[in-house]
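Before I ask anything, let me first share the structure, which is written out below as C-alpha cells.
Removed: one protein chain of the complex. Kept in place: all other protein chains.
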Amino acid sequence: MRIRILATGLAIGLSMLTGAGPACATGDTIVIGDIDDLSGNYADVMGAGGVEAVRMAIADFGGTVLGKKIEVLVADHQNKPDVGASKFREWADQNGLNMLLGGSNTGVNIAMAKVAAQKKVPLFVIGAGGSSLTNEDCTAYSIHYVYDTTSLANGTATAIVQAGGKSWFYLTADYAFGTQLQAAASKVVEENGGKNIGAVRVPLAASDFSSFLLQAQGSGAQVLGLANAGGDFSNSLKAANEFGITKTMKPAALLAFITNIHSLGLETAQGLYLTTGWYWDLNDDTRAFAKRLFEKIKAEPTMDQSGAYSATLTYLKAVKAVGSTDPDKVMAELKKTKINDMFAKGGYIRADGVMVHTMYVMQVKTPKESKYPWDYYKIVRTMSGEQAFGPITGACPLAPK
Amino acid sequence: MSEIFGIPVAVILGQLTLGLVNGAFYAMLSLGLAVIFGLMGVVNFAHGAFYTLGAFAALLGMQWFGINYWAALVLAPLVVGALGIVTERLLLRHLYRLDPVYGLLLTFGMALVIEGTLREIFGASGQSYPVPSALRGALNIGFMILPVYRAWVILASVTVCGVTWFLIERTRLGSTLRAATENSQLLQAFGVNVPLIVSLTYGGGIALAALAGVLAAPVVLVTPLMGSTLVTVVFAVVVIGGMGSILGSVISGLALGVIEGFTKVVYPEASNVIVFLIMAIVLIVRPAGLFGRE
Partner (left out) sequence: MRPAMIFYIVICAFALAVPLIGIYPIFMMKLLCFAMFACAYNLLLGFSGMLSFGHAAFFGAAGYATAWLITARGWGTVPAIGAGVAVAAILGWVIGAIAIRRRGIYLAMVTLALAQLVYFVCLEAPFTGGENGLQGVARGSFLGLFSLRSDIVMYYVVLAAFVAQFLLIRRIVQSPYGQVLKAIRDNESRALSLGYDINRYKLLAFVLSATLAGFAGSLKGLVLGFITLSDVQQSNSGEVILMTLLGGSGTFFGPVIGAALVVTLQEYLSDIVGGWVGVIIGAIFVACVLAFRRGVVGELSALRLRRWWGQAPAA
C-alpha cells in the first residue's frame, strides 16, 4: 500500500518533471524539425526515409553551422492538424526550433503554417500539395518546396487532354487537398478545350470505391480523374481495373509517388501519366544520391525524400551566408538564392513562397519496357518552373500581381 | 436506357448490386456479433480488430508461407478463432459476473491494442491481396460489369450465414448453446461443460469475423484500420436487427447494404450516415430492434 501511494506520487511527480520538459539550453544548437505522417496513409512518401535524407544532408553539410551543432527533432502528426500544430508550437516555445520541414497532408500544413507565422519559424512544406499554402494560406515564413496541386494539374491534366482525353469525371478525396487538386485540374482541362462532366466526393480512406466508380462510368466521360493520393489512389485504381472501367475510361493519376507504382505493380499502373518534381534515374547526380539513400531505406527515394534533403541543405547554406538564424534575415536570403543541387537546377523561391523549379511529366512504363528494378518512368515532357507553377495569382498578400 | 428520377436504371441496379456485396459483409460481421452477444451477453468491440486479423492472416499466410486463398479461407478463421478463445479464457472470463459494460470496455481496449500493434508493425498504408485466379474476370450482367469475385462474396456469405443460422436454430448443438444463454447453471447441472461451450462460441463468432476478413482481402486494401471503420456500422446494424436475433442481424445487414447503395446514388454524402439515421429511428419506434425480443 505504501508502494501504491509512492507509485501515484511518482506518476504525478514525473508528469511535473516531464511537464517542465526539455527546456534545454537552445543557444548553442541549431534545431531542425520534421513533422510528418510516419505511420499512416502517407508514411512511405516521406516518412522514415525523409528523416534519413535530412540527416544525410546535415552530415554532407558538415554537421555544424556557425560553429553550432545541428540537431534533428522528429514527430508523427498522425494526419491530425492539431497534433502537428501543437508539436510545432511546443518545439518553437521549448526547444528553440530554428526550422521545420512539413511532411504530408495539406490540412496539417495549413495549421502549421499559421504557427510558423506566429512563432516566426521558417517552414519548408515538403509533403503537402495544396496550392492554397502559397495563396490564401500563405505566410511570410512558409516555403512550398517540392510540388503543388497547380503544377500537378499543369503537368498531368495537360498531357492527358492533349493525348485525347477531353471529357473528365473526378473521384475526389473529400478534404482540402482533393478539392484543390480537382479545381486545379478542372481549370487546366477547360483551358485546353476539354470538358468537366462531373465529380464525386469520396471520404478519405474509404474502404470501397466500387459505387463511386460506377457513377464515374455512368457519366460517360473519357477520363477518370483520380484527385486523391496514397492508399486511396492505389485502392481506387485497383477497383477501376477490377470493374473493367479502365477499358472504357483512362485513369488520370493526379498525384502518385514511385512508392505507389511500386506497390501497385507495373501490370496495373502501366501507361499512367503523372507529374513529379524529381526522379531517381534522371542523371548521375540523382542516381548517386538515390544509391546512398537506397542503402538506408531499401527503396528508391520519392521526390519528397530528395526534396527534404535539398531543403535542409538550402536552409543551412542560407544560415551560413547570413551569419545568423534570425528568421527574417534567413527568409530574405532564401528568397534571393538560386538552388542548384541534385534536386533542382536553377530553382528559386518566389515572393509567395513557391520554390519554382523544373517539373517532369512521366508515363509509367509497361512491364516489357522496364529493364531493371524501379525502372518505372519515361519522360514525356519537361516543364520549366514557370510553366509548371504558373504565374503569381495575387491571392497571397505578399506577392501582388 | 430508361431512367428513374433522372438516374439511369442501370446505375441504380449497379449500385444496389454493390450494396448487396457490402451488405454481405455487414451480415457476416453482425452475425458474429449477434452470436457472441446473444449467447454470451458480451458486446464484442474487438470484432473489427479480429476481422482485420483475418485479412492479415490471409495476407501474411501468402507472403510468408505461400498459403493460397482457398486454404486461407479455412486456416485464417481457425487461427484467429483460436486466438479469440485464448483472449476469452485469459481476459473476458473474469468479467462475466460483472456488469456487461465491462466486457464492452475490455474488448474496446483489446481492439486498441490489436489495431495499434498491427499499425506499428505494418504501417497504416495498405497492402494488396490478389484475387484468386479461379475468381478473376468479370460478368456482364446487362446493367453493369460485375467482377466474378464480388458475386462469389455474396454467395459465400449468404451460405455461411445460412449454415450458421441453421446450426444454431435447428440443431442439437444450437439448442445447447441457446440453453446456455438462458440458464447456464441449470445446464451445467445437467453435466454440460458450459465454460467450454462459451469459449467455443466466442471462438466461433471470432472465426466468422476472420472469415469475413479473408473474403474482404481481395476487395479492399489490407490495412490495420479496415475493421475500425466497419465496426461502428456493424454495431448499428445489430442494434437495428435486434441485438440477440441472429436472423435479424443477417437480414438487416443485407438490407442496409442495399439501402446504403441506393443512398449513394441519390444523395452520396448521406451514405455514411444513413445506417445511423435508421438506427435512431428504429430505436425511437421499436427499441428492441426489428426482430428482437426484449
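As written, the chains take the letters A and B, and residue 1 is the first residue of each chain.
FYI, a contact is a pair of C-beta atoms (placed from the backbone, for glycine too) under 8 Å apart; a residue touches a chain by one contact, two chains touch by 3 or more.
Because the structure is a prediction, the values reported are computed rather than measured.
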item	value
Absent-chain contact - pick from A:29, A:94 or A:167	A:94
Per the touch definition above, residue among A:30, A:97 or A:111 touching the missing chain	A:111
Contacts of subunit A with the absent chain, listed as residue ranges	1, 4-5, 8, 11-12, 14-16, 18-21, 23, 38-39, 75-76, 78, 80-83, 85-86, 89-90, 93-94, 106-107, 110-111, 114, 174-176, 203-204
Hidden partner interface residues of subunit B, rising order	43, 91, 94-95, 99-102, 104-106, 108-113, 116-117, 119-120, 232, 235-236, 239, 243, 269, 272-273, 275-277, 279-280, 283-284, 287
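Here is the rule we use: only the chains that are shown with their structure count from here on.
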item	value
Subunit B - residues contacting subunit A, complex	8, 10-11, 14-15, 18-19, 21-22, 119-120, 123-128, 131, 138, 144-145, 147, 149-150, 219-221, 223, 225-226, 229-230, 261, 264-265, 268-269, 271-272
Residues of subunit A defined as touching subunit B within the complex	39-44, 200-201, 203, 205, 207-208, 210-212, 214-215, 218, 230-231, 234-235, 238, 242-244, 263-264
